[in-house]
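Data block below; observations after.
Removed: one protein chain of the complex. Kept in place: all other protein chains.
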Amino acid sequence: MFSHLLPEFIVERRDDRCIRCRACERQCSFEVHRYDEELDRMFSDEKRCVGCQRCAVLCPTGALIVRPHPGEYRRNANWTGERIQDLKKQAETGGVVLTGSGNDKPYRIYWDHIVLNASQVTNPSIDPLREPMELRTFLGRKPDVLELRFNGGDYEDVEIATELHPNVMIETPIVFSAMSYGALSYQAFKALAMAASEYGTLFNTGEGGLPRELRKYGKNAIVQCASGRFGVDPEYLNCAAVIEIKIGQGAKPGIGGHLPGEKVTLPISVTRMIPEGTDALSPAPQHDIYSIEDLSMLIYALKEATNYEKPVSVKIAAVHNVAAIASGMVRAGADIIAIDGLRGGTGAAPKIIRDNVGIPIELALAAVDRRLREEGIRNKCSILVAGGFRCSADVVKAIALGADAVYIGTPALVAMGCTLCQKCYTGKCNWGICTQDPYLSRRLNPEIGAKRLVNLLRAWSLEIKEMLGGMGINAIESLRGNRDHLRGVGLEDWELEVLGIKGAGE
Amino acid sequence: MVEYSIGGLRDMFLGNVRRLKEILKYAKISSDVAEIDASNLVHKEVNDLMRYCALQGVRRIVLKGVRGQRYIGTRLYFPDPRPKLEIEIHGFPGNDLGAFLDGHRIVVYGNAQDGVGNTMDSGEIVIYGQAGDVVAMSMRGGRIFIRDDVGYRTAIHMKEYRDKVPVLVVGGTAQDFFGEYMAGGRVVLLGLNLDDKPHRARYIDTGMHGGIMYIRGRVEPWQLGKEVGIVDMEAEDWKFIEKHVGDFCEIFGIKEDEVLGGSFLKLKPVTKRPYGKVYAY
Partner (left out) sequence: MSMAGMDVRRVRGGARGMRRERLPDKEHQACGLFGVIDRSGRRFGGRVAIEAVMNMRVRGNGLGAGFAAYGIYPEYKDYYALHVMFQDWDLDAKREVDKFLEANFDIVCSEEIPTNPEAPVIDPPLIWRYFVMPHKKGEERRLSDDDYVVKKVMHINTKIENAYVFSSGKDMGVFKGVGFPEEIAEYFMLEKEYRGYIWVAHSRFPTNTPGWWGGAHPFCILDWTVVHNGEISSYGTNKRYLEMYGYYCTLLTDTEVMAYAIDLLMRRQRLPIEIVAKILAPPMWDHIDIMDERQKRLYTTLRMVYAPLLINGPWTIIVAHHGEMFGITDRIRLRPITAGEKGDLLFVSSEEAAIRAVCPDLDRVFTPMGGEPVVGRLKSREKELRRRAEEVV
């Protein structure tokens, strides 16, 4: 069938700079560039270009410029170019339009309408470079009271009588989001594990299992138990720091996953414990969880399977009744509740779902934190939030709204090279991140990737300390749920009310 | 009108759990056999005691008076290799019997409930009775034998991997979504209690993309999912059936010849990639 699609990008090759080295041709897995020996010229097939910028970055002479194609359909506020292109794509294939990474539609980003406080006169700001500034965070269930036993009257010899629930310590309130080996290349996956281990935080295996040789990073791993149960055996569960039951994901609430058979290579099949080349289907629900008391059943099954030594997290997508659901999760026994918002990323999701289902994380977080406090059970769990965190200020604002820590996915990928071309689902990632093609994945060196990730964590942590210091706070726990340090700008009354913050000037 | 309760949190699972030393009296250990009276124990206490017994070097645990306690056998994973246990259950074990089971053998003299062998890794579960829904979900190794019927979504997303091929044999019949999403393993449904009536399950093997299912008895094509096809039995299949159904008959004291004399239907997925054409790239 002759395709009616317009190219999305234009490749401008400045011929005076091009030295015909063919680096672009080798770099492009989408086969945009082609060298014609007879004419000694490079040609571009722009229809194939996804705008990942790999060729432009790697061109030794800077001869390439890739930018959005200027060709347009007639302007139409309703029938945008994107809608027309999707229609044509569906007419040509009869299928569900796929996409990768997070929702790119212009829903209001509340972080950009919330401003932070700083100390002036009445309370000194603190200089984080010279004075202590603590970001250490504990994830897990806390008791209401600590029962102590005093041996002798001098309070020197004190025993803790309360049986504590397991908690996990992280050195910065930033954790890498769930991204599976299978969605990610081995190299990218390993880089995340190495970086989490080096910085003292956690990475999340997603639901693709944890390769045996990487189990040494288990102390820094959140291992997922998702609907596909891939790679879930007792050893996998017991090697981890935290176990996470994945109910949903912000990019595709209510939707399962689907790693196509061609990506199930030998090492993936070994890790997921399924035959090579078969589709790895993650059902939409966990088939042993059709209700809240079933969730409780799986939470305790996992606690049983790990001798009550690990906190169990439950991850859901932020949906309409998120506060009520979160309350039920805590009552069902979850030690950590992870909430992934409307802008959460994905390796592959139906575009129609990604762009239309769920609610923004800011509102979800505010509602959940408030609800749990009203019910007097906020300290029974930690709250991890995810979904479109772009910078350290977003993290600070989230913690002030009530989060314990933040999951970052896309920022970590960008640190390793990702340019958000949204073609993760093709498996042809030129940056070696989201691919199982060894020719492509070799491009990402795990050591260098880890270095970049550690740098990112360090930079954000430093910035967080700067912001904390400015507010006169020197321990992250004093910011948690401290909505007094937030003000809204340009928000409606109902939005301020849901966020539980005042407007600026109030 | 509706005010939120501020009663805090009441833990229904851990709320009434006693410490190990208070419940040791319910376990009688003599040499390598332990007998546990479960009739006064809550879920976690049963497993606390079983783990304690295992660490004491017990090889065989007899549970008496079981009345709905969950996860029996789940907390018997030990990082260092240890001998596997033989667990005998009298009464009615609760949901998730043998979930994540790590190589032990469980025999139930009675019916089991939902989630038998959930994500089971290895070992064997034998049930002298029926079982509930989602039996053998995501099971990836070992064997489960159930003498009578099973409920909905049996063997859902069962898997296999290299030499780990789970086997489930059901003596009675099954309900809907039998073998849904199956990605591997072998499931045998014998229909021994049906006389000549057909199986009633609908959506059999819907979404199946791996493994093999054998059904003895009558099934109409409309009862099958569209991802699955009927293929001819081969010598290898008969060999498999003779072995596992043979064991099944021996355990439950059923005449093997009569069982093997019935007609078997072999179901296999039509493709390893049932949903390859659903997406536009």
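Observations, loosely collected:
To keep things simple, chains are lettered A and B as they appear, and every chain counts its residues starting from 1.
Following the convention adopted for this analysis, a residue touches a chain if its C-beta (ideal position, glycine included) is under 8 Å from a C-beta of that chain, and two chains touch if they have at least 3 such contacts.
Source: prediction; values computed, not measured.
For the omitted chain, the shown partners it touches in the full complex are A, B.
From the options A:Asn76, A:Gln90, A:Thr162 or A:Asn321, the residue with contact to the chain not on display is A:Asn321. Residue in contact with the omitted chain (choice from B:Gly73, B:Gly91, B:Gly123 or B:Gly217): B:Gly91.
The residue touching the chain not shown here, chosen from B:Lys28, B:Arg67 or B:Lys277, is B:Arg67.
Of the listed positions A:Glu31, A:Glu163, A:Glu262 or A:Glu497, the one in contact with the omitted chain in the full complex is A:Glu497. Only one of A:Tyr73, A:Phe150 or A:Tyr290 touches the chain withheld from this view, namely A:Tyr290. Where chain A meets the omitted chain, the residues involved are 144, 290-294, 296-297, 300, 321, 323-325, 327-328, 331-332, 373-376, 493-494, 497.
One chain is missing from the display, and on chain B it is touched by residues 2-8, 10, 12-13, 15, 42-43, 67-68, 70, 91-95, 110-111, 113-114, 130, 132-133, 149, 151-152, 175-177, 200, 202, 222.
Assume only the chains that are shown with their structure count from here on.
By the touch criterion stated above, chain A contacts chain B in their complex at residues 89-90, 92-98, 144, 225, 227-229, 232-235, 237-238, 258, 260-261, 269-270, 273-275, 277-281, 283, 287-288, 296-297, 300-301, 304-305, 307, 330-331, 333, 350, 374-377, 380, 425-426.
The touching residues of chain B, when paired with chain A in their complex, are 4-9, 11-13, 43-44, 47, 51, 70-71, 74-75, 77, 79, 95-96, 99-100, 102, 114-115, 118-119, 121, 134, 137-138, 140, 153, 156-157, 159-161, 164, 180-181, 183-184, 207, 209-210, 272-281.
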